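To start, the structure itself, in structure tokens.
Removed from the display is one protein chain of the complex; every other protein chain stays in position.
Order of writing sets the labels: A and B. Residues in every chain begin at 1.
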Amino acid sequence: MFNYSFRWNQALAALPQMLDGARVTLGIALQSMAIGLVLAVVLTLCRRSGNWFAAAIATGWVEIARNTPGLFQIYMAHFGLGAFGIHLSPFTALLSGIAFNNAGYLAENFRGALTAIPETQTRAARSLGLSGGQTFQLIVLPQMLRIAFLPTTNQMVWAILMTSLGVTVGMNADLAGVTQELNARSFRTFEFFAIAAVIYYLITKAVTLAARLVAWRLFIY
Amino acid sequence: MPTTALTLADLAFLAQGAGLTLAITAVAVACGTVLGILCGILRVQFGPFWTAPLTFLLDVFRSVPLLIRLVLANAAQSIAKLGWGPFTTSCIVLSLYTAAYCTEIVRGAIVAVPQPLRRASRSLGLSWRQDMTFVVAPLATRVALPSWIGLTLGVMKDSALVLWLGLIELLRASQILVTRLQEPLLILMICGGIYFLLSFPIARLGGLLEKRWSPR
Partner (left out) sequence: MIEIQNVRKSFGSLEVLKGIDLTVHKGEVVTIIGGSGSGKSTLLTCINGLEPIASGRIVVDGIDVHGKGTNLDALRSKIGIVFQQWNAFPHYTGLENVMLAPRKVLGLTRQAAEEIALKHLTAVGLADKLTVYPTRLSGGQQQRMAIARALAMSPEYMLFDEVTSALDPMLVGEVLDTLRMLASQGMTMICVTHEMKFAREVSDRVAFFHRGVMAEIAPPDALFGAPREPETRAFLAATH
């Protein structure tokens, strides 16, 4: 049945290159999360603002992010923006596509988290003389981030998985890109991608574990 | 009025791609759900210790990018000379992908059925099978359905990745048109619009069910 001879040594020799790729993967995921979190807070504020225009744009963003494929969003950043004369490199296209997606999903998580914070918290803060902005920043936001922490960790895992899509727009520095280049040169597809799979698994596990540690340190109350 | 080189034939080409997207989704969700229900019941019935290997395997399916698994599965079937086409390979990978998430949904839903209720049904003399069929299944379905709808939509969106194996589904069809017609924005917007129309109403329905069926 198998007259294919596995050449693991050849694949393992490329491990340092792949680990470099893994670092890039993790970097893109972290950056996309940082941007996504900030944007999600902005989207949440827009949706709460009572300004119908801002709310409509934010809602549109959230629904598009959640109802079209992540790969489509990356394509849009890479090919679609060309119509406006904006030509993004594979790296920027990948990063902005994932950040767009993260922002949409995180904003929706935040909306759910907000319903879990009693209205009386805002009331108590306002009655102490805190302004609306201060109340959001000091009372609502920290509690919202805590309640949404678990779904946010899940989104981080999704962000890591999504980075692999970069290869479809010509990204060659991240783990999937490096693996694909090695594969194109040697045709040891199975070996290279199996090693990549193991590395991805370890990255997601490490990130999940790290998130748990952070939660444990941060949310002592 | 901006002119476009897009013809009706091109739109039909996109529709064909959308058809393939739906076909793969249907097969993957059907197989994955059956498998997920089986694995979910196994996990509840035999406890975390005996099902640890299964849990680990499903966790791997959720922690390795779909694209990597597609390539890996395709390479594996070619090494093993199974002769699967890209469609079969894609369906199998996506089915396992669905099953990995579905198992968790099913497990969570079964656990959510209150234990006293199950004791009550067993003490009435119902067998395990009858308890599962007439008490657990209807209640667990209510808990599971909104998440399951979310999963189905997730699979539909993620099925775009099978383009890497050369299948011309909706996104790949759009990309081909983009390359030929050089009108990326218009074509991608049509493509995104189709995805949105397929996904949004069902997502809303899921949200509605979740609200209506959640306790209180």
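Simple rule for what comes next: contacts are C-beta pairs under 8 Å (C-beta built on N, C-alpha and C of every residue); 3 or more make two chains touch, one makes a residue touch a chain.
No experiment lies behind these values; they were computed from the predicted model shown.
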Partner chains on view for the chain not depicted = A
With the full complex in mind, choose from A:11, A:64, A:139 or A:173 the residue touching the hidden chain.
-> A:139
Identify the residue among A:19, A:34 or A:128 that touches the chain left out of the display.
-> A:128
Hidden partner sits against chain A at residues 118, 120-121, 123-131, 134, 138-139, 142-143, 146, 220-221
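What we mean here is this: only the chains that are shown with their structure count from here on.
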Distance from the CA centroid of chain A to that of chain B, rounded to the nearest Å?
-> 20
For the complex, which residues does chain A have touching chain B?
-> 1-2, 4, 63-64, 66-72, 75-76, 79-80, 82-84, 157, 160-165, 167-168, 176, 179, 189-190, 193-194, 196-197, 200-201, 204-205
For chain B, which residues count as touching chain A in their complex?
-> 60, 62-69, 71-72, 74-76, 79-81, 153, 157-158, 160-161, 163-164, 171, 174-175, 178, 183-186, 188-189, 191-192, 195-196, 199-200, 203
